[in-house]
Structure formats: structure tokens, C-alpha cells
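Shown here is a partial selection of chains from the complex, left in place.
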Amino acid sequence: MSETAAEPKMAITVDFSGGLEMLFSNQRRHALSIPAHDKDGKPSNIAFLISHLCKTLMKDPRTDLFVLDDHIRPGILVLINDADWELEGEEAYEIQPGDNILFVSTLHGG
Amino acid sequence: MTADTGAASAAPMKSNDRRLTYEEFERYSRQMIVPGMGKHGQLRLINSRILIIGAGGLGCPAAQYIAGAGVGTIGIVDGDTVEISNLHRQVGHATSRLGWKKVDSLIAHLKDINPLPNYIPHPFHLDPQNAADIITQYDLVMDCTDNPATRYLISDVCVLLRKPLVSAASVQKSGQLIVLNCPPAPQGLVDKKYPPCYRCCFKKPPPPSSMVSCGEAGIMGPVVGMMGVAQAGEAIKIIASALHLPPSSTNDLTAPIPERNLQQPTLLIYTYDLESAVGPYSFRALRMAGRRKNCFACGENSTLTLEGIKTGNPNYVTFCSPPTTDHAL
């Protein structure tokens, strides 16, 4: 009981699209339980989620296809509940239980 | 070229109350009776000029419906020739036209669907030197290209010439569609909720190592086909309902934009799955931000000019440093 209280979790869904799913076990939707706070005790935000995904969910070794210099790589859009993260505060957005975070790779073919 | 092709960006409203010819009426009757279209919408299509950049997997189906709907002047830009590996998805070409310039092959097909429009071939690739001279001849641009450098170039010129842009892309089992710069607002104006340009939505291109073309990564025909047809649908509604123009009482492009035209910008993404039927996540409509204050192209302190583009500023090739890609797609 106290252990659960010490490490509260929250349930979210994380989606990958536009080819990014290939980096995450070829699975487009992941139901995750992530720590509610980062190791400094601050509410988990998108920046935390991105590094958390790299550490725990990504099996593919090509992390530079997802993250460059500790930030999401250019050419990937981040959507918070189907809205561009610019509308929500980008990396600083504090994730809420039940949120859906979508990472989608920009396409250029035709 | 028609007489009014030279009239640059004049709004094409002049003959929107003439009578339809008997053939026009016969051809377009089934779309004219759709509520909201009517004779007025049809005449707007007939009097409009649409530029389709790219005659490949997006451009072929898009052009079929643009031609069918009776858009009066249809320009097509592409420097490639028809190859056999194109034909599974580029359904406006044909085995009997292998080796033809794509623009000529597609126009031959379109003329047989509908001989009434004025078709203008631009049988070369769009580049910083020719982009403005071509785009200025049209009322609306459809980006059906296959590489990021051309996508940024098209958007930049559309911002400067104030042309609405219907942009789509597709690779493997994914597609994307977005209406940009519609209605167009003067560069630098950021005080209202103006619509975004391509750079507002996609600030930086991906690093070359992460980019894939249809030639390298493959493409399912119906996926790119859906996006091309959807592009035609968006272009037709913009022209038929004059969503890109100030209220019809005025041709002044700096007049305030009607509220109804300032919509939430939406990026449509389509995900095709070979292992399961169409479902709740096949289509998603994503809410995008509007014009960005600090956008390189349309933002407050933008230094982007047509002169600059022509003389190599910005340099689209170094900006995107594209991989050596099979361009013929």
C-alpha cells in the first residue's frame, strides 16, 4: 500500500503513426501506465514521457529516428488528445490520466 | 494559354452569371443539383484555374476529379516520364504511354474524360527559378509532389502570392492531407487567427536519414489514391464556395476575411492496415495551430521574398539536404 502511494502511476494511451510504429514493436496503440511524477517529484510532462518511451518501450536501437539531442526529432508531430502540442504547451504540458499522446511522422511521398 | 492566363492574381469572378452551354449543363448536372453547389458554384469552377504540382500517385486521381468537375483551366507540373512501376497507383497513365512525359500522358487521359477545360502542361520540375512565374497564373495550388524541398518551396511561393494550397502526402500505408493558407492573408499579418502555411505546421524537415520516398519504401495504390481524391474534394469546395476569397461584393484581397472561412486548421491522417478492416483509427482529424507569429515564411518579421527565392535565398536543397532518391515517383 505504501509502496503504491510512493510511486503513483497514471494510465495513458500512446499512439504511433506515419511509420513510427515500426520503431515500437510495429504496434500502433500502447496502453501504458507511466509514473505520475518524474524523479524530481514534478508532474510528468511530455519531455519526461519521450525519454520514458525511449527507455522502456522502444526496442529498436535506432533511437535517433525518434529523439535527437534529447528532443523529439524534426519531422515528428506530437498531438495531445488530437491537438498539436503547440496548442497545449509542447514539452512542458503536464500529462493527465487518460490522455492520448500521438506521435506522427511527417510524410513527403506522393 | 487562355487570354486571362496572364492576368496574374485577378479574382476570376467576372463571368459568374453567364448561361451554361448545353454541353456544360449535361456534363455537370449531377453535381450542380447537389445542395450548395448549383449553377453559381459550377460557374466558379469553370472560371477558375487550378495548378496540380506532381502527376504521380496523388496527382493522377486528383486531376481526374478536378477535370471531371469542370475546372476551367488546369495546369500540371511534372518533369518525369511514365514508368511501368508507376502504373499500379498512377491511374491516369497507361501502358501505351510508357516513356511519355507524365504531364502529356495525364492530359491525354483528362482530355478524354472532359475536353472542355483548358489544360496547360508544364513538363519540368518546379524549382526556385520557375515557381513564382507558374504559380501566379493560378487561383489554387495542389501539392502532389514527392519531396520536402519542393513542398517548402511551393508553400513559400503560395504565401507570397496569396494562393490557397491543398497539400497531401503518402508513403507505404499512411497518408496526410491539410488545407493551408486558405483564405490567404498578407505575409506578416499575425493579429488575427489567420490560417497556417506549410512551415507553420512543419517547422523543420526530418533529417535525410529518416526520410523515405515511395520508391524506397513502397506505397499501396489505394492509400495514395484516397489522399489524391480527397485533395480534389477540398480544392473543389474551396473554389465552388469561394472559401479563399473576400465576400463576393468586393474583389479586394485585403478585405477582412469572413468568419466562416477562418476554420480550425485540420491535418487529416489516414492509416491503412493490411491486417484489419477499416476501423476507428483509420482516419484521424488533428487540430493544428494557426499562423505562427515567428514563422519563417508568413510570420511577423519574415524576410522571405519572391526575389530572394529566385536568387537562392533560402536554399531549399541545404535546408532539406535530401537523400539521393528515386525521383521518378
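Brief remarks on what is shown
The letters A and B name the chains in turn, as written, and every chain counts its residues from 1.
We take it that contacts are C-beta pairs under 8 Å (C-beta built on N, C-alpha and C of every residue); 3 or more make two chains touch, one makes a residue touch a chain.
None of the values given here were measured: they were computed from a predicted structure.
Taken over the entire complex, each labelled chain kind is present as follows: A x2, B x2.
Operating definition for what follows: only the chains that are shown with their structure count from here on.
Inter-chain spacing, taken between the CA centroids of subunit A and subunit B, is 32 Å.
The part of subunit B that touches subunit A in the complex is made up of residues 54, 56-59, 144-148, 151, 168-172, 174-176, 201-207, 209-214, 217, 219, 224, 267, 269, 271, 281, 284-289, 292, 329.
Listing the residues of subunit A that touch subunit B in their complex gives 15, 17-19, 28-29, 64-65, 68, 73-77, 79, 82-84, 86-87, 102, 104-110.
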